[in-house]
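The other protein chains are all here in position, but one chain of the complex has been omitted.
Now for subunit A:
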Amino acid sequence: MSSFLKIALRNLFKSPTTDPYPFGETFVPKGLRGKAKYNAGACIACRMCEHVCAGGAIQIREVADKSGLEFILWHNTCTFCGLCEYYCPTKAIRLTEDYHTAHRQEDKYRYVEKGFIKYVNCAGCGTPMVPISPELLQRAYENVNKEIEILRHLCPKCRQKRALR
């Protein structure tokens, strides 16, 4: 009984432990896995994220006029597992610390993360291809020299031809 009174008395002089969230500032634990953010510039369309996505939230598909690839992530089926970030070779997809996900029903199907990868033409033969991002070159080579810069703008076939020459 006396120990209970001690705690009760001590708590009388303490500030409230309630997080003042809807009315004030809140905290975010470091490394919290929140909504995913996509960077189309770094993406190489390897579709690894689509393959590993547990909730089937990610879709990469060609747009109707065949000018590029469209990336769609539907937050309403994403489980924030972070597999996409883990397996992405260029870290084009990242989980942010933003967890504010509440929205109305009418926005249900509009609650998506979108990106667009525009095809570039091969410098050799002109066939459209997915651009090779600088992030991938950084990962593949220690230092990017002129030769590699030239190869970057070629499609796989032209690259092979050039290498064999």
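Throughout what follows, a contact is a pair of C-beta atoms (placed from the backbone, for glycine too) under 8 Å apart; a residue touches a chain by one contact, two chains touch by 3 or more; residues count from 1.
The rule is simple: contacts and distances are computed from a predicted model.
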One chain is missing here; what is its name in UniProt, given the choices "L-lactate dehydrogenase complex protein LldG", "Carbon monoxide-induced hydrogenase, CooL subunit", "ABC transporter permease" or "Ferredoxin-like protein"? "Carbon monoxide-induced hydrogenase, CooL subunit"
Touching the left-out chain: which of A:A45, A:C78 or A:I93? A:C78
Positions on subunit A where the hidden chain makes contact: 16-19, 21-22, 26, 32, 54-56, 74-81, 99-105, 108, 111
